[in-house]
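Right after this comes subunit A.
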Amino acid sequence: MRYIRPLSIEDAAGLLAGSTGTAAILAGGSDLLVRMKGGFIEPDLIVDIKAIEGLGEIRETAEGFSIGAAVPCAVLGESKVLKKAWPGVVEAANLIGSKQVQGRCTIVGNLCNASPAADSVPALVAAGAKAVVVGPGGKRTIAVEAVPTGPGKTSLAKGEIVEAILLDKRPPRSGDAYLRFIPRTEMDIAVVSAGVNLTLDEQGRVKSARLALGAVAPTVILVEAAAEVLIGSRLDEATLERLAKVCSGACRPIDDKRGTVEFRRKVAGVLAKRAATTAYKRAGGK
Partner candidate 1 sequence: MNFDPRYSGRSFTSVGTRPIRPDGVDKVTGRARYGADFNMAGQLVGRVLRSPHAHAKIRKIDTSKAEKLAGVKAVITAADLPDLTDGDAAMYDILDNCMARTKALYDGHAVAAVAAVDARTARQALKLIEVDYEVLPHVVDVDEAMKHTAPLLNDAIFTEGLEEKPVKPSNVTKRTQYGHGDIHEGFGQADFVVERSFKTEQTHQGYIEPHACVASVSSDGTADLWVCTQGHFVYRQHCAQLLGMEASKLRVTSSEIGGGFGGKTHVWAEPVALALSRKAGRPVKLVMTRDEVFRASGPTSATSIDVRIGARKDGTITAAEATLRYSCGPYAGMWAEIGAMTAFACYKLDNVRTVGYEVLVNRPKTAAYRAPSAPMAAFAVESAVDELAKEIGMDPVEFRIRNAAQEGTRSSYGPVYGPIGIGPTLEAAKNHPHMKAPLGKNQGRGMACGFWFNFGGQTCTDLNIGMDGSVSLAVGTVDVGGSRASLSLVAAEELGIDYGQVKAVVADTSSLGYNDMTDGSRGTFSSSMATISAARNAIKTLRDRAAQTWDIPIDDVVWEKGHAIAKGEKYGNLAALSLKEIAAASGKTGGPIAGHSELVADGAGVSFATHICDIEVDPETGSTRVLRYTVVQDAGKAVHPTYVEGQYQGGAAQGIGWALNEEYIYGKDGRLQNPGFLDYRIPVCSDLPMIDTQILEIPNPNHPYGVRGVGETSIVPPLAAIANAVSNAVGVRMTHIPMSPPRILAAIEAER
Partner candidate 2 sequence: MMPKSAQRFSDKHHGPNEGLALMVEVTLWGSLGALAGGKSKVEIEAKDIRELFRKLAEQYPGLEPLIEKGIAVAIDGTIYRDTWSKELPQGAEIFLLPRLAGG
């Protein structure tokens, strides 16, 4: 086994592309080290990307924000501008694990671990976030929902690394929110979760909306029918009930140690309602 800390993203991609055995990228390590401890993975090569310049930064650009692959989730919570623009994304990132874990884990790691229950992913999908992928073939930018393809599986090719997550600049009257259900108050994996991102028109009606659900299908799902329910509404009681119904119906959950099919369906609708209400308020809706 080798541990290498490259100084450029090209070197990192090259090491991964050239590796013969199992290679793993180490950013926060909060998933990788757990898998190593459990004997589920024994990498021949660990590529620590934290020394690569720029990967540990949140940059504000003309288009919005670029969050480097090595930025710990705790840092997202400390960025006032990011929190103001994308409160839902930040609260999702700050729900992962404990304070200890948040000091290490990254949203890129959360995305690439490809768990359907990943906390930051529904918020990112709802936000319309994009992933910048660097690999032997160059650089490409894809929607975050295109990265995970199933539990533990991604669309990334050998040698490819997600370098950063891009979030757009916010139009006025926008708001987002993320909620998850866990049995305890902290430290659990989401049993079901919902991320909502809304923009209102000048009359306070929903102009555009994206809603994503977590832990109810093999990947986080973007529920387009939910957006249709929301658009044009002022989130009155009837809209919210319809939203809950549509969201429950969009679920394809399983029974497992964390919850039942029935529970996930029902609570997906409840969380969608509640997250939409918070996002609506954050967007200035009344």
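Note that in this section contacts are C-beta pairs under 8 Å (C-beta built on N, C-alpha and C of every residue); 3 or more make two chains touch, one makes a residue touch a chain; residues count from 1.
Regarding candidate selection, all candidates are chains of the complex that A comes from, given by their letters.
These numbers come from a predicted model, not from an experiment.
Evaluated over the candidates 1 or 2, subunit A touches in this complex the candidate numbered 1. Here subunit A touches candidate 1 in the complex through residues 38-39, 181, 183-189, 191, 256-260, 262-263, 266-267, 270, going by the rule given at the top.
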